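Left out: one protein chain. Kept in place: all the others.
Entry: chain A
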Amino acid sequence: MEKRATYRQWWIGIGFAIPQIVLIFTFFYWPAGQAVYWSLTLQQPWGGGNIWVGLDNFREILSDPNYWASVWRSIVFAGFSTAIAMICALLLAVCVDRELTGSRLYRVVLIWPYGIAAPALALAFRFMLAPQAGLIAFVNDVWPGIWDPGLNGTDAMISVIAAFSWKYVGYDFIFFLSALQSIPRSHIEAAALDGAGVLRRLVDIQLPLLTPTVFFLLVIDITESFQDSFGIVDIMTAGGPARATELMVYKIYFDGFRGLDYSGAAAQSIILMILIMGLTILQFRFIERRVHYK
């Protein structure tokens, strides 16, 4: 028979849960509910009144081809930046795990990028990637005009992806490293005795055991790349050139905070929320099946 610790009074459990519920309600459900309400109205920014418009805000947004372009762009951004961040982080973690020279130093240094505020990071990348004066300017000396994020949309997108994934390499690295170190040494030593080389051991033993971490980071990175990118975009490109880096979250920030269109921004953030929820559900349904937790 299963033994369970239970409380005699029914209210004790609820009492313990209340602080959490209150916190979640005040900081998540209440603002989210407010956003839903705003998205169904036209709000005057100064609070002078609002007009109920039903789903008009959504209709207007979804019928705008530029909006769909920004959705597609956000997905491309999420895909590339997540892939780059995770692959780089995994390679670095494997190297550090193998105790190569200097790995103790890397272990400390590699987390730092995640601690840098997005605007500072974006400013640094903007200087480095400036086509006429930055570190990268030499490529334009060799092949004139090959790199110009100021006018070339693809170059601008590459710039923001580089900056964003650089930030998340550090974050992903810590998770990968701790996961690698929790793999029992005996597995790897046994494989080594059987004559498996470094790559063989990585592919057949370490990677399969890492899948829970890979899955966790995939979900986190994709979610963050939809939400956490506006600071970088704002400083580096301001959504330009010609909307080439106008991601969904940047548009929300711009319309809401700069343009004072609170209702439009609220509707857009609800669409973004639904998109992220949808993507996360997809990931849990189709990718999690391949994850081995034990």
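The working rule: a contact is a pair of C-beta atoms (placed from the backbone, for glycine too) under 8 Å apart; a residue touches a chain by one contact, two chains touch by 3 or more; residues count from 1.
Just so it is clear, contacts and distances are computed from a predicted model.
Remark: of the listed names "Choline dehydrogenase", "Amylo-alpha-1,6-glucosidase", "Acylphosphatase" or "sn-glycerol-3-phosphate-binding periplasmic protein UgpB", the one matching the undisplayed chain in UniProt is "sn-glycerol-3-phosphate-binding periplasmic protein UgpB".
Within the complete assembly, A:238 is the residue of A:21, A:55, A:190 or A:238 that touches the hidden chain.
Touching the omitted chain from chain A are residues 42-48, 51, 53, 60, 66, 126-127, 130-134, 137, 148-153, 156, 236-243, 254-255, 257-261, 263-264.
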